[in-house]
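One protein chain omitted, others in place.
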Amino acid sequence: MSPDTPHLDPIFGRLTLDAIPFQEPILLGTFAVVVLLGIVVVGVVAYFNAWGYLWREWITSVDHKKIGIMYIILAIVMLVRGLADAVMMRLQQAMAFNGADGYLPAHHYDQIFTAHGTIMIFFVATPLIVGVMNFVVPLQIGARDVAFPFLNNIGFWLTTMAAMLVNLSLFVGEFSQAGWVGEPPLSGLADLPGVGVDYYLWALQISGVATIIGGINLLATIMRMRAPGMTFMRMSIFTWSSLCVNALIVLSFPFLTIAVSLLTLDRLIGTHFFTLDAGGNPMAYVNLVWVWGHPEVYILVLPALGLYSEFVATFCSKRLFGYNSMVVALVSICVIGFIVWVHHFFTMGSGASVNAFFGIATACVAIPTGVKVYNWLFTMYRGRIRFEVPMMWTISFMFVFLLGGLTGVLNSIPAADYVLHNGMMVVAHFHNVAIGAITFAMLAAIDYWFPKAFGFRLEPFWGKVAVWSWTIGFFVAWMPIYVAGFVGVTRRTRVFDDPSLQPLYIIAAIGTAIILVGVVAFLIQIYVSIVNRKALRDVTGDPWGGRTLEWSIASPAPDYNFAFTPVVHDVDAWADMKARGYKRPTEGFKAIHMPKNTATGIIASILVFIFAFAVIWYMWWVAAISFLLLLGVLIGHTFIYDRSFHIPEDVVTRTENERTRLLAQQG
Amino acid sequence: MSNHPEVHVHEHADAGGLGYGTQQSYLTGLGLAAALSAAALGLAAVGSIGTIQTTALILTAIAIARVYIHAVFFLRIRSTDEGGWTAITTIFTLITVVIAMVGSIWIMLHQEINMMPMPGTDAFRGM
Partner (left out) sequence: MASTAHTEVKGDNFHVTEEPHHEGHSTVIGFWIFLMQDMLLFCGLFAIFAWLGGHYANGPAPLDDGTGQPLFHLTPVAINTVIMMVSAFTCSMGMVNIRKENVGAALRFFGITALLGLGFLFMQYREAVNMAAVGATIQTSAFLASFFVIIFTHCLHVIAGLVWFVVLAVQINLHGLDDANERRAVCFSMFWNFLDITWVIVFVFVYLMGVLK
């Protein structure tokens, strides 16, 4: 169907009642649950009469800490959605042997793996790292806010709206069936004429733009807002990785924007970039999307590696071993990360010389990565390791990541990749890293900074249950998949002919169940800690014996972060301050200049959502109106000149006196 | 505290820098840009000097010179602006541009040699 198909409804475009999947019991059930949950949430908010509070304190907030927390909440919600997809696939694959067809038709199964991949990358991993960076980086560099607080807010809301588009596709229409990078010609109009790919493209487009916006903000923040004395070589390794990652974001996401835009044009107005006729070439898309795609992989993993550096140093009570080499390793991973993208399509036929270059470059990434692993080990060597939950995640990560890294090098050999490409070996490898490095790091980070965000620690028992379940679950779930990969099973496969594979998939399903136990344990941990929050209260603001500036302030961090901007003399500024007998100032507070909240972010994002939905369904008039409104809102926003206010001196004094009192009580 | 310098647009104004050149520099820039553009146009209009490859190389050189002149005389990018950050971000961006362009073209050339021609790929163009 093309935009000018005659039977297109002038009001609803191609949206008809058929788009709502009444005939699919699974979807109807999900829909019922979502509606129910929605009613519960609305009911709770209404019961506590919290609309105003939510609006003022969260939705319109430009406070980097709150935006960070909202990103993380979004990611956790979407993680549950992504896991539900994973469980459905695992069940299907465990069942569909010996002529059985399983319970998912192909049309549905293909949407599920696409949705799972898209959600996990764009709406779980990315918001998690952006959220953690947002929360932590300004605190670690001794800043009170970020360079562009409004952009930060709108970046979050755009990401959320993109995630909502993906979720909406469950109930209105369908989702893409073309895999998480949506490669043509399959994703072209000829093969998939429905709305699925359009939902996918617009979700990616919006979240990509949001990520760029967020990246510009954090980049400028790190460049321009570090506390006095915080030179480059005094920044924490996590801040360093954030700097690198945001640079990577700004440098690579434009290529995604272009790839996605051109594919959209192909589908929307019938151009021939990636079609099979009129000179188009799908491989141009593949090339462009992976120019972005590989740096994206490092965008996800480098913050994780930065986090582990923080945890290792803190929980061994030592300065990180090899700080300088850590920085060099980081930067070189970023640079090398830009010259390896062909390893995603060695089999495309560029020939030996191209493949050899990109293969060798890929293998080279192992060198700086190895440097990092050794630095962590040397930091732990003779350290007095405290086995708190974040440290347990770190140690588990080291085992899992070693395997993931080694299998990655294996994949980097073009000759081997000709056998492994599009197989379960690759899938096992990237889950090895996605779970063992990225997800573990983020769960550890939540545990680590939770007290800074909410003022009380997370109860460790359930945290440890989560660590063990995820770790054991990971091995049980993915080792069989490695085996399947080595015997040549292809990925994205719905039914199997060879019955000898079934045990592997049953074991994998059991492993997934164990991972689910870990997820539930994590949710229980949060619940139990909220109940016991009095006992778990973090009075000192420094529950772990931290080394960086965020631990020098109260928990939860006050709105203005630092009553006085700190002056930095060393890496691990707070450890240095403690060692030199720093006395916290208890008087002389001044009013503090802060950015004002704004509603433009959410309003504009909702308009973007409506616009995208209208274009997906060819409702041109809605698209036109929402676009004009969007333009009006954004231009209107530039007419707001009064964007900041002062937190009055007495409020600051009161807040800080409260901390003085608590500290004195503590003894 | 005096050791806490604050960067403000007005200070930039005094020091020159991004977006602030002088009329003199702009006129020079305009003149040089016009000369280079005319040269490029003339070259293409004449057809080519020597092989297409050499002409293309010369044109590339002219384009680079033209962009450089613009950056220096109009934008007034200097390595000290914004604490050196404009220069650093520009360099990294240019590196990325080179990597992406050279890489893509290299991949494309080899792919078109190794693969069966696709319909519509009638004329081959090396850029």
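When the chains are written out, they are named A and B in that same order, and each has its own residue count from 1.
Heads up, the rule we're going with is that a contact is a pair of C-beta atoms (placed from the backbone, for glycine too) under 8 Å apart; a residue touches a chain by one contact, two chains touch by 3 or more.
This structure is a prediction, so every number in the text was calculated from the model and none was measured.
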Residue of A:P21, A:G179, A:G279 or A:G322 touching the missing chain in the full complex: A:G279
Touch with the omitted chain, as defined above, among A:L262, A:L320, A:V467 or A:L536: A:L262
Residues from chain A at the interface with the omitted partner, ascending: 145, 147-148, 212, 216-217, 219-221, 223-232, 250-251, 253-255, 257-259, 262, 265, 269-273, 277-281, 284, 287-288, 291, 562, 564-569, 577, 580, 582, 585, 588, 590, 592-593, 635, 638-639, 641, 643-644
Residues in chain B touching the chain absent from view: 1, 3-10, 12-13, 18-23, 26-27, 29-30, 33-34, 37, 40-41, 43-45, 47-48, 52, 55-56, 59-60, 62-63, 66-67, 70-71, 74-75, 82-86, 89-90, 93, 96-97, 100-101, 104-105, 108, 119-125, 127
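The working rule: only the chains that are shown with their structure count from here on.
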Distance between chain centroids, defined by C-alpha means - chain A, chain B (Å): 34
Footprint of chain A on chain B - complex, ascending: 3-4, 7, 82-83, 85, 92-93, 95-96, 99-100, 103-104, 106-108, 110-111, 113-115, 118-122
For the chain A and chain B complex, residues of the former touching the latter: 223-224, 228, 247, 251-252, 255, 272, 276-281, 283-284, 287-288, 291, 338-339, 341-342, 348-351, 353-354
